[in-house]
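Apart from one protein chain that is not included, each protein chain of the complex appears where it belongs.
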Amino acid sequence: MDHISQVLWQFLEKWLTNFSLYPPEASKIAPQMDALYFFMVLVSLIGLTIVILLVTGFSILYSKKRHPVAVQIEGSTLLEATWTIIPLGLFLIMFVWGALIYFRVYTPPANAMNIYVVGKQWMWKAEHPGGQHEINALHVPTGRPIQLTLISQDVFHSFSIPAFRVKREAIPGRYTSVWFEATKTGTYHLFCTQYCGTNHSAMIGDIVVQTPDEYKKWLQGSTSGMSLAQNGERLFASLSCSACHNGRADARGPALAGVYGSKLTLTNGQSVSVDEAYLREAILNPSEHVTQGYSPIMPTYQGQISEDGVISLVEYIKNLNSNDRVEQTLTTTTLLPESEGKAAAVGTSTGQTSTKQGMVKQ
Amino acid sequence: MSAPHEHQHQHTKDNDDATHDDHLHIVPPRTYIIVGTILLIFTALTVWASYLELGVFNPVIALFIACVKATVVVLFFMHVKYSSKLTKLTVGAGVFTFLTLIAMTLADYFTRAWGRW
Amino acid sequence: MSDSTVAVSGAQAEGAHSGHHEHPPYQRHHFETIEQQMDATSFAMWLFLLTEIMFFGGLFTAYLIYRNWYYPAFVAGSHQLNIFWGTANTAVLITSSFTMAMGVWCAQTRRKGGLVLSLCLTLLLGLVFLGIKSIEYSEKIEKHHVPGFHYSLRSFTDPASDPEIYDQYHDKPLALDMARHTEMYFGLYFAMTGMHALHMIIGCAILGYLIFRAQAGDYTTGHVTFVENFGLYWHFVDIIWIFLFPLLYLISRHG
Partner (left out) sequence: MSSSTIVSLPDQSTARIPKVNFITKENGLLSWLLTGDHKRIAMLYLASITFFFAIGGALAGLIRLELLTPQSDLMATDTYNKVFTMHGVVMIFLFLVPSVPATLGNFLIPLMIGAKDLALPKINLLSWYLYVAGGILVLYTMAAGGVDTGWTFTTPLSTHYLNTNVLSTGIAIFIAGFSSIFTGLNFIVTIHKMRAPGMTWFRLPLFVWSHYAASILMVLGTPVLAIALVLVILERTMGIGVFDAAKGGDPILFQHLFWFYSHPAVYIMILPGMGVISEVISTFSRKRVFGYTAVAFSSVAIAVFGFFVWEHHMFIMGVSSYSTLVFSLLTMLVAVPSAIKIFNWSFTLYKGSITFETPMLYAFGFMGLFTIGGLTGVFLGTTGTDIHLTETYFIVAHFHFVMVGGMLMAFLSGIHFWWPKMTGRMYPEKISQLAALITFIGFNFTFFPQFILGTLGMPRRYAAYPAEFQVLNVFSTAGATILGVGYLLPILYLTWSLRYGEIAGSNPWQATGLEWQIQSPPLTENFPEIPIVDHDAYDYDWLERKHEREREVTSV
């Protein structure tokens, strides 16, 4: 007996310590989201209470015992209008409020720090601009808007941080983004919330929120040598991008310095603003949006660069403010072994659609 | 020849949507011949039009002609012109839902180009 | 007491089948009148056609999206289709619709010979359509334009290698990334025409049965519903083709 109650007690204790009813609010958006959430809970409770009161109240008042003969009533336009219009009004408030929050969550501020996240079966890989890689973890500082640019290498995944109340699906073939600003230090859950196959439930990790100082320290402690932009620079050279994008007057491709954030006019007359998603498209599917004044000669790099490689290139191009850096890569190209540069430039002749071939090592 | 009368009213009950004369409306072969010819002419027309350089109007014209042809088939070959309101409503409902599917799906695809997704 | 509340008492039950009015032999027992039966079945046929509209609706949606995205690939893909066969097939199908309509008329006016003849012609034209379609398909198979089965991009990245088409349109070579999207065009081409052809095959099978029954004189005694309803089906399949033809064959034919 004694033994059993001890086990039981341990069990209970474990339960109680492992029990929570509400997730922590650890981002700037969280209280805003919760305000709406509790408003909806409140409205729902009121609505539910009304329904319960009506049903039980009438059941008691008009049970057969108390009220043996029913009085036939057709209906009441006034009443019916009331319970059409009031819920509708409340729902519309929720809609507007919700939409405001939705747009806030998915519209990153201009000064946000960008971290890339690649999802694949079954892990998350985060890439900081400084080149720090993390698997199934993400370190972020408090007090700074962070934008996540997400992509998946295979199926749909979903990057969910309940404590921040944000979530965004990582989809194959296209960047999506979401942002947040952490407010409380601590370690929080990271979940993959889109079903993605066998180990979906193991695609979890930690979000580590640190003070800016700690974060800086962490960054320094985990640099792996090259920043994303530096890696991009290397790729830019080794894939011979610089052969065409060299910024010279006789270059076959447009100069890329300052292209990020600008507006381009395409040959089909459309005008596009250049963001990460556009840069990615321009590298992988160049002939689908050809810049005015150029011909569609740029080869596609689809199937030759991994998503991480594309991210590096994108980060590199984003940070190109002047053409000096490109000039530098021109010199580095010549230093690189021949073969690596060549390997990338092929691809026009083969009709293969396989994605696995010709990956350039990162 | 024992062809039934063209308009034979026989209301058995007060079903509001049943106009019982539809089935007995017989479309004369002349109509079919005219319709068939129109369809063939429009086919030739649409092929011819596709060789013209009209820019965005090429698909517009092609679809317009296709819609005309389809309408003619529905109205005459399929007798909808002579059918009850219910049948007309049914056809309308089908076209409406079809367009809903296309239009509301495309609403997503077209507004993606506005920049945010 | 409740047994006596039955609106229709049990005693009457026995007399349920003492037919008090004459029914034609083809009237089913649960209908009150033959008009009701005809109304009901033709309405049911229309509802079935609604489901067919929505079925193809999904394909049309996919087509519109990708054509909008990958227009050059779709143009190049459509140049691979043979406009002569396409037009011929459209004409064949329209004519078959016409003969089918005539078949319905013959049934309505109780002309047995005419009915059988019209149905036979319709079947014949249907088979011609399928025959032409299979010629077109085999061309695609030869050129490796069937998605997933060693799909070849040569005709698009290097149009001159395909002189037959090149001489007609002088297509410029497509960039590799765009050329790859021709596979999507052919995927949709096969999905759409394949589904259409499947409907044609089912239609032809039913036509065979109809001819058999018409020969026996089944539809020329006033019971025309089945023929009429099949006519609706056949015309519907025709309408689908009326849209498939311009969408798949006639994209930017001008050189």
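Note that the chains take the letters A, B and C in the order they are written out, and that residue 1 is the start of every chain.
Here is the rule we use: contacts are C-beta pairs under 8 Å (C-beta built on N, C-alpha and C of every residue); 3 or more make two chains touch, one makes a residue touch a chain.
All figures in this text were calculated on a predicted structure; none of them were measured in a lab.
Engineer: Among the chains in view, which touch the chain not shown?
Structural biologist: Every shown chain touched by the left-out chain: A, B, C.
Engineer: For a quick check of understanding: of C:72, C:147 or C:246, which residue touches the chain that isn't displayed?
Structural biologist: Reading the full complex, the residue touching the unseen chain is C:147.
Engineer: Which parts of chain B are in contact with the chain that was left out?
Structural biologist: That gives, for chain B, the contact residues 13-18, 86, 93-94, 97, 100-101, 104-105, 107-112, 114, 116-117.
Engineer: Of the residues in chain C, which ones touch the absent chain?
Structural biologist: Counting over the whole complex, chain C touches the hidden chain at residues 1-8, 10, 12-13, 15-16, 28-32, 36, 39-41, 43-44, 47-48, 50-59, 61-62, 65-66, 69-70, 146-149, 180-181, 183-184, 186-188, 190-191, 195.
Engineer: If the missing chain were put back, which residues of chain A would it touch?
Structural biologist: Within chain A, the residues that touch the unshown chain are 15, 18-23, 33, 36-37, 40, 43-44, 47-48, 51-52, 54-55, 58-59, 62-64, 67-76, 79-80, 83-84, 87-88, 91-92, 94-95, 97-103, 105-106, 121, 154-156, 158, 160, 162-163, 165-169, 171-174, 176, 189, 191-202, 204, 285, 302-303, 353, 355.
Here is the rule we use: only the chains that are shown with their structure count from here on.
Engineer: In the complex formed with chain B, which residues of chain C make contact?
Structural biologist: 32-33, 35-36, 38-39, 42-43, 46-47, 49-50, 53-54, 57-58, 60-61, 64-65, 68, 83, 87, 90-91, 94-95, 97-98, 100-102, 105, 108-110, 222, 225, 228, 231-232, 235-236, 238-239, 242-243, 245-247, 250-254
Engineer: Could you list, by residue number, the parts of chain C that touch chain A in their complex?
Structural biologist: Those in contact with chain A are residues 69-70, 72, 151-154, 157, 174-178, 180, 183.
Engineer: Spell out the part of chain A that touches chain C in their complex, as residue ranges.
Structural biologist: 284-288, 296-300, 302, 347-349, 351, 353
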